[in-house]
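A single protein chain has been omitted; all remaining protein chains appear in their positions.
The first chain written gets the first letter, and so on, giving A and B; residue counts start at 1 in each chain.
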Amino acid sequence: MASIEMRGLTKAYPGGVTAVDQLDLTIADGEFFALLGPSGCGKTTLLRTIAGLERATSGTLLLGGRDVTTAAPGKRDVAMVFQDYALFPHMNVTDNIAYPLRIQKVALAERRRKAHETAEGLGLAELMDRRPGQLSGGQQQRVALARAIAYRPQVFLFDEPLSNLDARLRLEARTFLKRLQGELGVTTVFVTHDQAEALAMADRMAVMESGRIRQVGTPSDIFHRPANVFVANFIGSTPMNLLPARVAGTAAGLHLMLGDVRLRVPVMAAGLLHEDDEVLLGSRPEYTDLSVDQRPDSLPGTVAVVENLGAAALVSVEIGDLMVQAVVPEGDEPRVGEPAWLTPQNARALVYRRADGILVANEPESPAAERTVPVTA
Amino acid sequence: MSVKDSLAADHIVAVMVRRVLFYTLLTLVAAFFALPLLWLVFTPFDSTPGLAVKLPDFTLDNFRLLRGNPYAMSSLKNSVLISGGTMVMVVVFGALAAYALSRVRIPGRDALLYSLLLLSSIVTGTAAMVPIFLLMFQLNLIDSRTGVSLVLTGGLLPAAIFILKDFMDSTPRSYEESARVFGASPLQVLRHVVLPIARPGLATVAVWAMVNAWGDFLIAFILLRDPEKSPAGVVMYTFYNEGGQANLHLISAFSLLYAIPVVAMYLFVSRRYGFRFYGGIKS
Partner (left out) sequence: MAARSADVTDAAGLGRVRATAFVVPALLLVGAFLVFPALWTLYLGVTDYRLTGLAAANPQFVGLQNYVTAIGDSQFRNALWLTILFVLGSAIIGQSFMGFGIAWTVRSVPRLVRGVIETLVLLAWILPSSVVAFLWIAYLGRGDGTLNTLLQTQGTDWLLAHPMQSIIVFNTWRGTAFSMLLFSAALNAVPPSQLETARLAGASTLQQFRDVVFPHIRGHVLTNTLLISLWTFNDFSPYLLTAGGPNHASETLPVYIYNSALYGGQLGYGSAISLIMLVINLVIALFYLRLLKERRT
């Protein structure tokens, strides 16, 4: 059992900076968990606190049920892969991989054999005599992984595992890592600032800001139902449209008013709104429909910019003072200057309270309802 | 010749004259530096050495003579002992201190470093020769090679620590952290990771300390009495300063032997690590 449990975990620095603020989080055994957030949000500090490289100021940390809050870094049974891989330049690949075993006092021949074994599984068999300086970025990463695997820890910690790789390599490495973790089944926590990476690789993820967790959930949850405006803005390769609106209503039912345009209340917020509530209507460009003919319950505007995304186009429409975006499949792009009508898809649109940015939504009907995250170009 | 042709010709002549002057100047400068050095290159191999430089009839007799002179050989040994001892102390104590200062926030660290450096520039051997002499006298370390080593080490440590700390600062911490997370104890981290990575910096400082100690004259001169304990720098001085004729056979061979290790070490460091020391200050 190698779950990770954090209760009230805090890391504060002298001088008043709180990098991790009263964190409560449980990561299940075997999970591939992502810590996502902008720089300075505390995700790396949290990772280092789990590793023991930073001492928690208060709170509890349990690894596999054991309290390790004050345990020394080498005694927690975790392996960490650093952003720069930290391969010892003066040792060849074999000795690098065998290093954890050396600390465990395994005999020379035995640990070299084990190193070879591990390396073969990662396709490194030809490189065993090389020094890290003679390896490519991708190879270095695999050696660092092999070293962590050789340690046979309960938990893997990855600090920005892909950011040191070229863009092309990064995508391959993503798939590779996901598959590897699936095969090994070891609880893994990785830190990243790239939301697409987190969504693609993680089983579950936490979005952090200023030392706090803003939302925990599966990538699908987080993509389809961001719990607050911060997460809504952070997730997604194109920014979510957030439109200020007011709830208005008749006895027959409520609707949203944007200026003098009437829009339907999204399905997810049904029954939760009251008259005169000030809200933000959230609609991802991928879930916003564009039509060059007038439609009911849609926002009228003028096409301002059309950006080519390959198999689709990102169209920016000027509506009053707002610029609202929609993704349009190729072939349907409108012309600049044309009038257009934008309709937020009712099943996907979200409502946020204007005052505190919190999502207004019912509990999801079935967990299986939204499993996949759409891939954008 | 037309006007234009003659102007062109004048221009070429002017350029050539300038070129000639330039190279003459350069030759003069080269000669200025080379001439005193020539003596060192030729005279040791001359069977009739004189003060003026002349082409030698190649012979190794002077060196044989040198080998027979007890003071000369023992002084070289003393130089090795003193320089070696200084080098070891400077590197060991300097590296330990530099590592600790680089990695651990000790209160007043930056102030300490700068005042150390300031100190070593101010308290030079010449400015402090009187109190150092007295101090060693009180400590009964006069006429002790260890004493000389200690004083030299004290003088070299601040700069050594400054340089090594700088070096450690620019080495990423992830290597040490990585080893630590794998379970290595702090001393294991130092042995397995820090030491090998710091080797170039340590080697350079070692050579620098050794060269400085090897060339020292003043400290050995004021602290040592017994000629059998004196290093080469002092013994060489007594060779040409004693009353009567200086024995040029000995002096020439001795200077060459005394000078060669320094040149060799300098070549070694600049070739291996390309790290040039501008009097202990990195430009």
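Here is the rule we use: a contact is a pair of C-beta atoms (placed from the backbone, for glycine too) under 8 Å apart; a residue touches a chain by one contact, two chains touch by 3 or more.
All figures in this text were calculated on a predicted structure; none of them were measured in a lab.
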item	value
Option from B:L157, B:L202 or B:L224 whose C-beta touches the chain left out	B:L157
Among B:M73, B:A203 or B:V262, the residue in touch with the chain that has been omitted	B:V262
Hidden partner chain, residues of chain B it touches	22, 25-26, 29-30, 32-40, 43, 50-53, 89, 93-94, 96-97, 99-101, 103-106, 114, 116, 118-135, 150-151, 153-155, 157-158, 161, 173-177, 179-180, 185-186, 189-190, 193-194, 211, 214-215, 217-218, 222, 232-234, 236-237, 240-241, 251, 255, 258-259, 262-263, 266, 276, 278-279, 281, 283
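Criterion: only the chains that are shown with their structure count from here on.
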item	value
CA centroid of chain A to CA centroid of chain B, Å	57
Residues on chain B engaged by chain A in the complex (per definition of touch)	172, 174-175, 177-185, 188, 192-193, 196-197, 199
Residue ranges of chain A in contact with chain B within the complex	51-53, 73-76, 78-80, 82-84, 86, 88-90, 99-100, 102-104, 147, 151
